[in-house]
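With one protein chain removed, the remaining protein chains of the complex are shown where they sit.
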Amino acid sequence: MSNTSLLPLLSSSERQFILQGVASGVRSDGRGRLDARDIILETGLLPQANGSARVIIGNTDILVGIKADLGLPSQQNPDQGRIHCNVECTATVTNAVDSRDADSDAETLGHVITRIFVNSGCIDLKKLCLIPGSVCWNFYIDAMILGFDGNAADAIAQAVRAAFSDLRIPRVVIDTGSTPPTVEIDEDLRRAFCPVDVAALPLSMTMWKVGMSFLVDPTPAEEACASGALLVAATATGRVCLVQTLAGGAAQYSESAQATALPVPRGESTGAQAGAPPVAVVSAGGMNPHSIVDMLSTATEIAQSVARKQDEALRRVAEASTRSHGAGKSAHFVDQSVGFFADSFAATSGN
Amino acid sequence: MSLSYNEDVTPELLRVIHPQDYISALALHNVRGDGRQFDAMRPLELALGTVSSAEGSATARIGNTTVVAGAKVEIGAPLASAPGHGFVIPNVIITGGSSSEAGRLAPSGLPSDQAQVLSKRLADYLLQSGCVDMSQLCVHEGQCVMVVYLDIVCVAYDGGLLDAALAAAVGALRDLALPNITFDTSTGTASLQAAPAGAQPRRLTLRSVPMSLSFGMVPASASLAGQATDSPLARPLLLVDPTADEEVVSTGVGSVLSLGSDRWLGFTLAAGTVVGGATSAAVRQVEPRGFGLLSLLNDAVCAGVAARRAALLKQLSIV
Amino acid sequence: MNACILVPASRHAPLDTESFVRATGRQQKAQDAEMDDTNGPTNGPVTVTDSQLVTPGEVLTMVDNRLTHGHCTRIIPAYELSSISPDVLTEQQATPELLSRYIRSTVAGTVSRINSLLTVVPSRLPRYRGHTGDVVVGRIIAVGPGPRWRIDLNARCFGVMRLSSILLPDGVQRRKSQDDELQMRTYFKEGDLFSAEVQSIGHDSMISVHFRNNKFGKLSHGTLITVPPHLVLRSIQFTSIPSVPGSEHNSGAVDVILSLNGYIWVAPKPMEAGDSDFSPAHRLAAARVCAAIRALASHERMISNQSILMVCEASASYSPASLSRPEIAAKVIAEAIR
């Protein structure tokens, strides 16, 4: 189950209010189904990390740091570097009584981030290997959920991608002449470089199924009403790097289970559901294959455009940081924080 | 008689709410819950080579109890004290699904108390019976030996787990195809060689085949005190090969270990004493020394374990 | 423009300035030096006005027979002060006896005085403290144990609502029977929202609530917004905005419960009783009210019927969703104050 310990308790009438609002195309905060909130991006916040970024969406506040060090390659893949992803929740953002629940929710998000950035193969791990079988780069991606206001997975993916753009690792000199070969680190940080092609990294876009329609960038209350979600990670060029279904907060509630007991035939939906897209049927928490295919292409398009917008924002951040070089630390932060508007995907998707 | 319940209490209900009375009530008719006599044991079934990812494997079934044993071989440098001896390391895993309580007794990932005791006892039985000559596991003396990890997974539990685990362990050892490992003394590295096509894999020679038989002691039913002395309940009952239900009501559960027709390794009681290698006669000689329960270790048990061992031998020789 | 609606201010009369000493760190040092010389203050004391911000440990005034020190103030006894290392004392040129002659604040907040009672009102209350008679909105956390519900009131601990203090759906106030106790979950179950009045506050600061009349009860079809409790103006708590400025005409009324525990309930008012189907325009009007309340809260402005209306008016040219952008919210709030 995805992050239930982060979701609020709702009454059934609040649930119904949200479901009807989503069906009629006006969400509780006035957004349409495919309107996302602004994203505020900052990079280079943690001097002790090799790369870092912070993403704020509403009150969702994600801080990601990437540390790099030299280590041993794994036995299975001796010619590859290693990337470890870890997501943690600060204790104050969860309402879980049992911290294990929050831990397992964070772990689920960690698996998702691993799949997006590592298992998808969009980072060439072989480039991170220095001496096969003995020395490689180890990247530790640590994401911290400082505030939760919905849409954590997408926000973390945003932050990780931005942190990669900020990542600088020192150059190394490999002495193959000696036995065993040795690695020497070039301490001059001016020659440090980014080993990852950030433009090829994906961003995720999660389509949340609330009632019979899909929406993006949910609030916690909307996540609690979602019966499921489809997370699609895609690069700016439109390659799909991960498709994964996530459980929504309503997957275990009787309302959704009872809905299956009384299947509503297509086309005979009630007035409140008239605005729902025609692909949806009443569901127990699963998704219709047709809507998955539809949402896959919609989400890919959106993720593509968001990735391009983020690239643009990162460019502005980089320009700002070169301009403000040498300025005070706080000014540095202010200059580097860039908001970019990701709202109104309605035009791109035609929904 | 005092074993009277309301008519609403069906035998099935009685089994759940008063297991001891249920067994006592049945005992009055000289029969057990599954229709066996007190001294009858369930048949043992053993299948070898059931898991192909393990170098040796076996599945043993006693009644509703099912265990799967798998052996994986790893290599390491031997102890200085025994440079030519490898190791067999048995561990019992009682899976959460094996019985209705197993999943709740042990936090996931940790062996339950019962599994720890069984692992220890199984290790004792295998070691003391001398069933495997550890020098067969030597690759290069003083440099490299094989360690056989014998993991015994209980997937369904209905009593007699030690017996089933021992049978599966012996079966997996019998089935074990030793990997063809060569040790290069110049580089100090061991490497696995592909077996030549058609060649028979090297197998372990088992010096003895140990087999055990569990028994449970059900105390004389207090509710039946004053019954005729010829009643089966006037004395403590000895149940051979108890089921999980019977184990729950038994005050003592033990097992007898046999190595041959008249060779006994010993027996254990719930407290876990292993009485050293002795013959059946010797076992019975311990009796006057105050082991009251030993008087119950009658010929039926001795015959039973011999019969079960014979069954095991037969199944092993089928391979 | 009535600025006091937007600016949190103490509700009490100005202080008698003469009896107050204001001593910031630097001033105190100078003063203490003076006192050491003359064995007592001779100059006229620095005055503090009511609603002045003070920090913990700050001196409010000298101990004075005419003053009683109330909540969040303290006189540090001499024996406690004597544990301060002598170095500090000599540096400050003050003896314990001298220091123990001041009333000090124990919180950061504003000074308040009613007659001779001197108190400090904490400036931020992250949690609701409770006050008998307050209108609050709460959420059911658990049913039981016993004939009561455990409720979340945004307070320091969960509150309680007894079965005997609710009105049953038929609206009658009667003795609740065993049957009612068995059916408690049919009245209120986990997650349900209600409005109620604070009945009493226990010694352990546990708040119990009751339904005093038909106005209170279960809430349905709306949105809950959490704001810091101190920002809610104590005035008329049940309000309705017949037509939200900046929304379409005749989009419909929006009911707002400005609950004093900071759980503000915003619900579009059904056209007919029991109707739960709202037009998109009506939902947008409610969303605008929500956005206005969030904007007010994020700028630490008092939330009242009037301030909400003002923000809604000022935001007419923006969509409700865009009010979540900090720069637009700031612009709208500035406009509303003007």
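The chains carry the letters A, B and C, assigned in the order they are written, with residues numbered from 1 in each.
Methods note: a residue touches a chain if its C-beta (ideal position, glycine included) is under 8 Å from a C-beta of that chain, and two chains touch if they have at least 3 such contacts.
As a working rule, contacts and distances are computed from a predicted model.
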Looking only at "Exoribonuclease phosphorolytic domain-containing protein", "Rpp1p", "DNA replication complex GINS protein SLD5" or "U6 snRNA-associated Sm-like protein LSm6", the name UniProt gives the absent chain is "Exoribonuclease phosphorolytic domain-containing protein"
Quick one: jot down which shown chains the absent chain touches.
A, B, C
Of the residues listed, B:Asn30, B:Ser53, B:Thr187 or B:Gln200, which one is in contact with the missing chain?
B:Ser53
Residue among A:Leu146, A:Ala192, A:Ala247 or A:Ala318 touching the omitted chain:
A:Ala247
Contacting the left-out chain: of B:Asp21, B:Asp158, B:Asp175 or B:Asp241, that is B:Asp158
Since one chain has been left out of the picture, which residues of chain C touch it in the full complex?
142-143, 189-190
Contacts of chain B with the missing chain: which residues?
51-54, 57, 64, 66, 68, 70-79, 87, 89-91, 93, 95-100, 103-104, 108-111, 116, 119-120, 123, 145, 147, 149, 151, 153, 155-158, 179, 181, 189-194, 244
Absent-chain interface residues of chain A come out as 1, 98, 104, 107-108, 111, 115, 119-122, 202, 228, 230, 234-235, 238-247, 251-254, 257-258, 260-261, 281, 283-289, 292-293, 296-297, 300
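The working rule: only the chains that are shown with their structure count from here on.
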So how do the chains connect up here, line, ring, star, complete, or something else (other)?
other
Provide the C-alpha centroid distance between chain A and chain C, rounded to the nearest whole angstrom.
37
Chain centre separation (chain A, chain B; CA means) in Å:
52
I'd like the Å distance between the centres of chain B and chain C, where a centre is the mean of that chain's Cα atoms.
69
Counting only contacts in the complex, chain A reaches chain C at residues 9-14, 16-17, 20-21, 24-32, 35, 37-38, 58, 221, 271-272, 339, 343
Residue numbers on chain C that touch chain A, as the complex places them:
139-141, 190-193, 218-224, 276-280, 283-284, 286-288, 290-291, 319-321, 323-325
